[in-house]
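Only one protein chain is missing; all other protein chains are in place.
On to chain A.
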Amino acid sequence: METNQPSAQDASSSQVRVLTVDDSASMRALLRAALTSSGFEVEQAEDGQEALEWLATNEVDVVLTDINMPRLDGFGLIEKLRESALHAERPILVLTTESSDEKKMRAKNAGATGWIVKPFDAAKLTAALRRVAH
């Protein structure tokens, strides 16, 4: 689990704490750079299982998760979080290369808040995070 403090003084997002969940080290680095430069506080987990364990004792404003991951995938993570009273209302955005409507509907039915297809656009991503966080 890695933590990074916000580097920018952006009042609109300085309070927003995001947990990104992705098994790709490259994607984690890219997300950290994009989100911290926009003033977000970023926590990171490498798969759904690590995210679930961390969220058992920690709070974030938004969870941003990939779908295809080892151990516990994004669908499993969303389902597990929605079973918990602590995270029943937690905004969860999916960020994925998956493009099928079937997968998108599965995420929606599992309780996801939104669906974003990679490659991401930093401005659209940060706007979506701010929108669902408040």
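Everything below uses one rule, namely that a contact is a pair of C-beta atoms (placed from the backbone, for glycine too) under 8 Å apart; a residue touches a chain by one contact, two chains touch by 3 or more; residues count from 1.
The rule we apply is simple: contacts and distances are computed from a predicted model.
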item	value
Which of "ABC transporter ATP-binding protein", "Probable chemoreceptor glutamine deamidase CheD", "Aspartyl/glutamyl-tRNA(Asn/Gln) amidotransferase subunit B" or "Sulfur dehydrogenase subunit SoxC" matches, in UniProt, the chain that is not displayed	"Probable chemoreceptor glutamine deamidase CheD"
Touching residue (missing chain; options A:Val21, A:Ala34 or A:Leu77)	A:Ala34
Interface with the unshown chain - residue positions in chain A	23-27, 29-30, 33-34, 37, 68, 70, 93, 97-99, 101, 104, 108, 112-125, 127-128, 131-132
